[in-house]
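With one protein chain held back, the other chains of the complex are shown just where they sit.
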Amino acid sequence: MRYLLYRLRRLAIVLGVVTFITFLLVNVLPGDVAYEMAGMDSTEEEVQEIREELGLNRPVLIRYVEWVGGVFTGDWGTSYINKENVWDAVTDRFPVSFELMLLAQILALSMAIPAGMASAFRPNGRADRIIGALAFASVSMPSFMTAILLIFVFALGLGWLPATGYEPLSTGLWANLKPMILPALSLALVEWTILMRTLRVEMISVLQENYIALARAKGMSNLRILWVHALRPSSFSMITLLGLQVARLLGGTIIIEQIFGIPGIGRLLIHAVYTRDFIVIQGCVTFFALAFVTANFLVDVAYAWLDPRVRTGGSHG
Amino acid sequence: MHMGEIILDVRDQRTSFATARGMLAAVDGVSFTLQRGRTLGVVGESGSGKSVLSRSIMRLLPGNAVVPGGSRVILNGRDLTRLSEAELRRLRGPEMAIVFQDPMTSLNPVLSIGRQIMEVLMFHLGMKKRAARARAIELLTAVGLPQPDVRVDQYPHQLSGGMRQRVAIAIAIACEPDLLIADEPTTALDVTVQAEILDLLQRMVRERNMAMILITHDMGVVAGRCDDVAVMYAGRIVEQAPVRDLFRNTRMPYTAALLASIPKVTDPPHRKLDAIDGRPPDLINPPPGCPFAPRCKLADADCDQGKPMLEGPAGHLFACIRPLGQETAA
Partner (left out) sequence: MADVTSSRQGTQTEDKPQIDMNMVAIAMHRRSRRLGLYFWIPMIWLVIVAVACIFAPFWGLPPADEIDWVYIQSPPVEGHPLGTDNLGRDLLSRIVWGGRVSLTVGFAAPFIGVGLGLILGLIAGYYRGWADEVIGILIDAWLAIPGLVVLLLFSVVFGGSLFMVCVSLGLLFIPTAARITRAATLNYAGREFVLAAKAMGASDFRIMRKEIFPNIIWPLIAFILIDIPIAIVIEGALSFLGLSVKAPTPSWGGIIAEGREVLSTYPHIAMYPTLVMFVTVLSFNLVGDAIRRRLADVREGAI
């Protein structure tokens, strides 16, 4: 419990630093939003007027404090460009990105776990080598490249799945999932390799443990030994990575949403960057950081589920 | 199920490992038989091949192990070297079982001890979950674990070393095996617990009429609890005899050296123990003659000419051409 509290405090500080750095960054943007809003042939006075109206002429630190105060009261500001409430904009689009990331992680895990096991079962064996080669190819293929190849083969070539678009869940599960498969796969095909390698390394050492030898001496089948006896003790690093990967995955969704035309938080962010709508940028980054921090806190909780030594607070072993 | 029935017959077991430096002969031609109801003690220093022998019998060897075609392990009349992995799996548990040295690491930390016992019962005996759980509690009671109905849901880290070893024994006897191998079952335990665990093993063997191989490096453990003793050195059995015979009429100088290293109650305090000088031989490039010759006080030039055979009169076998007690021998 005390450990979790320490983690929480640290994560809170991290959040503060992240938002402040972002605030500084977006506030030194050359050609701030006031120019954008005033239009191409506006005078300096007009620009200045808009600045004052938005409160942009006051010191950065004061504005940051105000903004933080707003965040705690649920007021994340309004977009300078289309006057949309930032909190609404972010929470509207986040579920879409979340679905994409969740699907990607599920796909990545369902590739990584069997592959990692098969590799660890006989290191340097044939399966290990084939999987290792696949992983090498896979990790050398950035998600945007995978996306293009997948579109080329499955959308343009075979015509099985749509190349772009998004359907809300209300139109039915399959209608919703169908356009999500290729984007999620594009992300998963990069992520699975790291998970697989981590699992493989840890599982190789777990398989040397005496309790695995005992399980074999008990006459348990290889499959049962891998799934029941070895998987849980081998997955600690992989779970940690799952949390850290959320940041990478968030980055990945930005590109993937762009390619597949998915109206998620990544599209919102890119649009905001192009239009220098910095209050929206600020909102997106804060939300990203929040998601990252939450994911990593959940990882700490997952440890407790995985390891009875953490759960029951035992000290030895 | 009568005494005298031969449970295990090991013939010329050889086990080598492919290593970076060459082939390492860990078990080098071991033969013995074991009858129901009897306990064979296998004694030797670490690296003498006794643990590899136990794993060779269970057919639980790592992938770089090589066993030549002439080796035979016959359990209840079936040659284990001829069985497939799936067939072996059906025997591990119901016919042969093993208790490992270190109970701290031989139980799975993330599974409750109940589950670790139940899975054997469910897999081999086809028990349903509820019945398996009830049986697991019975087994835990039989091995003398206090509060078995509470402990059954606990995890290994919540138990002491001695309790964990009791659990490991419960797992081993769950399917009533004919052969129980105890591989240094007390080495990792506190001295006070050692005797309890050994007594427990002995009781289990007697009650269930099993055959047991008790592997240890400690001659003292063997003394009261085994029927026969085999002393191993450099992958071979160098002396084998009924336990009384071995202690009274030691023939092999190596056995004598091992016996001398046991502290005696009659010793004055702080007496320096007679450790054996020198080191066991390199098993990749073993010496041509008797492997113990370089450390043996009685060795002469003849000892370096070829490995001595394990032979001898009336059940007392030894591999030595310059045995002790020559004058009393027949």
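For clarity, chains are labelled A and B in written order, and residue numbers in each chain start from 1.
Here, contacts are C-beta pairs under 8 Å (C-beta built on N, C-alpha and C of every residue); 3 or more make two chains touch, one makes a residue touch a chain.
In this text the structure is predicted, and so the values were computed from the model without any measurement.
Among A:I225, A:I262 or A:V299, only A:I225 touches the chain that is left out of the view.
Among the residues A:V68, A:I81 or A:L244, only A:L244 touches the chain that is left out of the figure. Note that of B:T19, B:S160 or B:Q305, the residue touching the chain absent from this view is B:T19.
In the complete complex, the hidden chain is touched by one of A:L8, A:L102 or A:A137, namely A:A137.
Residues touching the missing chain, restricted to chain A, are 10, 13-15, 17-18, 21-22, 25-26, 28-30, 121-125, 136-137, 139-145, 148-149, 151-152, 156, 204, 207-208, 212-213, 216, 222, 225-226, 244, 247-248, 250-252, 254-255, 258-259, 269-270, 273, 276, 281, 284-285, 288-289, 292-293 (touch as defined at the top).
Note that only the chains that are shown with their structure count from here on.
A straight line joining the Cα centres of chain A and chain B is 53 Å long.
Residue ranges of chain A in contact with chain B, taken from their complex: 122, 209-211, 213-221, 224, 228-229, 232-233, 306-309, 312, 314, 316-317. Interface of chain B with chain A (complex): residues 58, 60, 63, 88-94, 97-98, 100, 102, 104-112, 119-120, 123-124, 155-158, 168, 171.
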